[in-house]
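Everything on this sheet refers to the single structure shown next.
Every protein chain of the complex appears in place save one, which is left out.
Letters A, B and C mark the chains as written, and numbering starts fresh at 1 in each.
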Amino acid sequence: MTETTVTSPGTPGGPPGTAGGTGRGPSGLRLARFRDLALVPAILLLVVVGALIEPAFLSGDNLTNVLQQQTELSLLVLAEAVILIAGKFDLSLESTVGLAPALGVALVIPAASNGLGTDWPAALGIPICLLIGVLVGAFNGLLILRFKLSAFIVTLGMLIVLRGLQIGFTGGQNLFALPDSFLYLGNARWVGLPASVWICGLAYAIGIVALGYFRHGRSVYAIGGNVDAARAAGVRTDRVLWTVFMIGGLLAALAGLLMTGRLGSVAASQGNGMIFTVFAAAVIGGVSLDGGKGTLFGALCGVLVLGLINNILTLAGVSAQWIQAIYGGIILIALMLARVTSGKAQD
Amino acid sequence: MTETTVTSPGTPGGPPGTAGGTGRGPSGLRLARFRDLALVPAILLLVVVGALIEPAFLSGDNLTNVLQQQTELSLLVLAEAVILIAGKFDLSLESTVGLAPALGVALVIPAASNGLGTDWPAALGIPICLLIGVLVGAFNGLLILRFKLSAFIVTLGMLIVLRGLQIGFTGGQNLFALPDSFLYLGNARWVGLPASVWICGLAYAIGIVALGYFRHGRSVYAIGGNVDAARAAGVRTDRVLWTVFMIGGLLAALAGLLMTGRLGSVAASQGNGMIFTVFAAAVIGGVSLDGGKGTLFGALCGVLVLGLINNILTLAGVSAQWIQAIYGGIILIALMLARVTSGKAQD
Amino acid sequence: MMSPPATPAVEARGITKRFGPTTALDGAGIVIGEGETHALVGRNGAGKSTLVSILTGLQRPDEGQVLFAGRPAPALADRDGWRRRVACVYQKSTIIPTLTVAENLFLNRQAGRGPINWRSLRARARDLLDEYGVDVDGGRLAGDLGVEQRQLLEIARALSFGARFIILDEPTAQLDGPAIERLFERMRALRAQGVTMMFISHHLEEVYQVCQSVTVFRDARHVLTSEVADLPHDELVAAMTGEAAAGYQARSRASRSSAPIVLSAEKLSLAGRYQDVDLAVRAGEIVGLAGSGSSGKVSLAETLVGLHAADSGTVTVNGARPRPGDVTSALRAGLGFVPQDRHKEGFVPLLSIAENATLPIAHKLGRFGAVSPARRRARAERMIEELDIKTTGPSQPVGDLSGGNAQKVVMARALADDPGALVVIDPTSGVDVRAKQALLGAVEDAAERGAGAVLVSDELDDLRICDRVVVMFHGRVVKEVPRGWADAELVAVMEGVDAR
Partner (left out) sequence: GSSTPSSPSASAQGGSAAAGGKIGIDFPRTDSDFWNSYNKYVPKLAGELGVDLMPPTNSQNDVAKLVSNTQALVSQGAKAIVMAPQDTGAIATTLDQLAGKNIPVVTVDTRPDKGKTFMVVRADNRAYGEKACEFLGEQLKGKGKVVEFQGSLSSVNGRDRSEAFAECMKANYPGITVFAEPTEWEGTKASAALQTRLTQHPDINGIYMQAGGVFLAPTLQLLKSKNLLVPPTDPKHIFIISNDGIPQEFQAIRDGQIDATVSQPADLYAKWALSYAKAALEGKTFAPGKTDHDSTIVDVGGGRLEDQLPAPLVTKENVDDPNLWGNQVG
């Protein structure tokens, strides 16, 4: 039996997860970094495989494409990772990706283009879109924190409601008469790279610094790790959690904005089904569903792994019939690889 | 702020009507029953609303329909509830629903009907189907328990792989030429009720008795509540968990079998997207994602709530445009109702 | 080394166990003779609990061997084999919070092959609870119990197995006097029936009360084994600490009645917990809060720090009125807090010592909400040194520390902000002699720096540093005992014998 291994209660009956994520002592720091870097071998392997399969893989153009295609996903993963680290859940992000830009657009475009007929100034489009994201997060927070409902079901309900609202007020139509501001962000290039890549990089940089070096960021880990202890240490847990939900909604709206710009319209199904991939990337990247564990850098690696797999499978021209099986198989192998190189049990 | 209250652990793992006491003192027993019955007011409300909207709602035929339409879902929820109570996760159930019957059918039908050309005896169809379910569960268990991979990502990977395999070997075709045995189970009526309803009722009865009155069933709660403590108490945790995964796979295969029979074909997308609904029903029914908490009876109530909502929306002829928003809205309201009547924080 | 007669009941030889860079046991061993009650003592982190997990088959030693009655221990997977040989009260809770008390008692032995008869199970549970004098309804959820009752549950469960060898890892740490006495009676009765026991405690006088022989571990190694009768108290302490022992001397403080009141409660009531409590603590004063089971002392202390909101009455901290039920505003007003259950409220197991200890003062470790890792580390290193925390460094996760050292981190957290008022609940539970001195010393230091402290405890040793002890009984303050009490006197008040 496997009962012998590390997960057994060190000091018996210890709080579950004590033996968790990080290493110990002076070499602990090093180990902790390893954990963060667990996916790097997988990424390297993928790059080598990609280069072997198709020379075009290593072209700057292709790599830029990989990055750009992952920007929206990575923003969602950023949002979800922070929420997961805080020990909560948000499934409704994927609907916000569609609803926020859809509302933002519909309020400013003429009724003739499927708008709502309000014809607000086009400049309001982006602020409205972002505001809606924040409001969705705030509403989730309200139900979860004040009414003490389960985050999973609240956000599952919201997932359905928000998607339903979008279909409801657009009648299922795509909105394609976009204000220029929407198109700009999804398409502009700054210093040779797509604007969305810069935005996303910036968001991660801010996130990594905030979670690593700022009081409120650290308290997210404390809350996720043991919410009672955090409260007893004077952290205003509800306030922090609420903020986390609102930031999550904001990031989802931003992701929706970029996607809208990149694809040139708001599809009624925009974002549909993304949440699975979001969780996959976050968890592959080492973020724990139990809270308190994981890093944004790891989550970003998770996004990259998925993006590279996708790109390589496309370049390799795998038969349409088997592509899904192979995709799933590679994910499983990447996971095992991460497990072996980091030497840690996952959770 | 709400921070003052002591969040007491909610659902008791107690067997229905017996030792499952929550709360304190003598009124504990009563509270425990309430928690189990938390959804009953929601169900009653739905029944009243249904009857008001459409007299046909209360006809025996319609209620039978509601039951029959929920059989496959409820088997999956049974499987997922047990796995969640044991503190684990299984996302791959939804793919097993498609893959197991697809393989079972493809191995016994002629190549001309999109079979694999093996032409095994038709009698083997059902046993193969169920066996595949068990094997999938066993493989999940292997990766999760032996390799210590996260249940979430393993089964997410399997979700993709299994679906991919099904598309791969059927070439994405629906299988129409079903052996009679498959059709029988999905369509027969025994003593006035569809066979699938009996099967499902039996499965729940066995489940409730096993989890409530047998040592191994109770150890599922113990493992989910505190796996280290369960191990210290001599529970063979890995063995129990492995069994739980295999039973989960078996039930998923059975659900697939019933669905195949009822719909008269194995669609390449059979089961697609069900897992969300499965989680929704389980969690609405009071099963906690943290493990160790919840009852099968509660989960069954969750299934019923969702089934009734669907039925009523269909009967009411809600416009396609708004149906999703309304559906999601009703779920949220049902949740809040359950929260208010049970008086417990959810998790 | 004493050689026991015949084959020893239990023998562990040359056990080595490493956790990453930490060596928890380094070639240590123990020999326990048939029928004796054998104490295992050592400072926090000496490796006692690690040995327990090896002796109960939860962990495999890296090196070494375990023998029961001269025969090798069963394979790790053979849980039933282990359970037949040894029962254990683990140091950390093995109660499953989501199950009822009755079911926890009979975990994995609710029934044989057949179905469980819940009625008879509850009856058996009631009998067992009565037998051990535990006043808990078997139908309650274990998660709703207090630490104390949970501990009693663990003990009752372990003793009820009928195993011939029982390990008790700090069973008394969470118990009050009468409960401890009941446990000891039980243990003596078991010994009379020939049961072998291994007993771990940081209360050395308990070793003298119930044990015949004692083994001392220090720094992961075996130091000595001896008959208890042959080993005077100070030699035992010296063996544990590696240096000559000095009993902890409460320092004398001149408490000035003119000092300002830093922490007070007026007409505080919380339904079902305590009623009409008035309390005032002056700067430089340590006030003990004592009372036996369910006296409401913990609830009262938790109200002072804002973990509960009182139904009526007010709390004042350093002249400010923190928002009721809001810990943050109490801490901001200059309060330091050591919670009762360190696992629940004391620390975040995955975070490092440095982070845990500086959680309440993070805003002071940098500008604009930033936290400077260097300053945090420096702060933490100072705390580690001051409180003598045994660790590999400030970046070690607290979850990996031994119980006593984790408690010191919690104390460090409370003292991090140089609080003007301090609320300390059960600070020395599960803490070794030296650590206890360090922890009590830290409280006294704080008082000398001008803080007023409330110390909630049933330990007479702890209460000795108090300037006065406020005794509660069934939710009311019944008496205030000034410094210089005799043990018997205070105990009588706490038990309500003396209550007028």
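Following the convention adopted for this analysis, a contact is a pair of C-beta atoms (placed from the backbone, for glycine too) under 8 Å apart; a residue touches a chain by one contact, two chains touch by 3 or more.
Note that the structure is a prediction, hence the values are computed from the model and not measured.
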item: Residue in contact with the excluded chain [from B:L76, B:L93, B:I109 or B:I167]; value: B:I167
item: Options B:A100, B:L159 or B:M259, residue touching the unrepresented chain; value: B:M259
item: Residue ranges of chain A at the interface with the undisplayed chain; value: 54, 56, 59, 61-62, 65, 69, 72, 167, 171-176, 183, 186-187, 259, 261-270, 273, 310-311, 314-321, 323-324
item: Footprint left on chain B by the chain that the document does not show; value: 54, 56, 59, 61-62, 65, 68-69, 72, 112, 114, 167, 171-174, 176, 183, 186-187, 259, 261-265, 267-270, 272-273, 310-311, 314-315, 317, 320-321, 323
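Basically, only the chains that are shown with their structure count from here on.
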item: Centre-of-Cα separation between chain B and chain A, whole angstrom; value: 28
item: Chain A and chain C: spacing of chain centres that average the CA atoms, whole Å; value: 42
item: Multi-chain contact sites of chain C, meaning residues that touch two or more partners; value: 56, 58, 77, 88, 90, 93-94, 307, 327
item: Overlap residues in chain A, where contacts from two or more other chains coincide; value: 1, 3, 8-9, 12-14, 231, 236
item: Complex contacts: residues of chain C adjacent to chain A; value: 19-22, 49-50, 52-53, 56, 58-60, 76-77, 88, 90-94, 169, 305, 307, 327-328, 330-332, 337, 339, 343-352, 355-356, 359-360, 362-363, 365-366, 369-373, 391-393, 395-397, 399-400, 402-403, 413
item: Chain C residues touching chain B - in the complex, by the definition given at the top; value: 56, 58, 77, 79-80, 82-83, 88, 90, 93-100, 102-103, 107-112, 115-116, 118-119, 121-122, 137-141, 143-144, 306-309, 324-327
item: Contact footprint of chain A on chain B as seen in their complex; value: 1-3, 7, 89, 143, 145-150, 152-154, 156-165, 167-168, 171-172, 226-229, 231-232, 236-239, 276, 279-280, 283-284, 288-289, 321-329, 331-332, 335-336, 339, 345-347
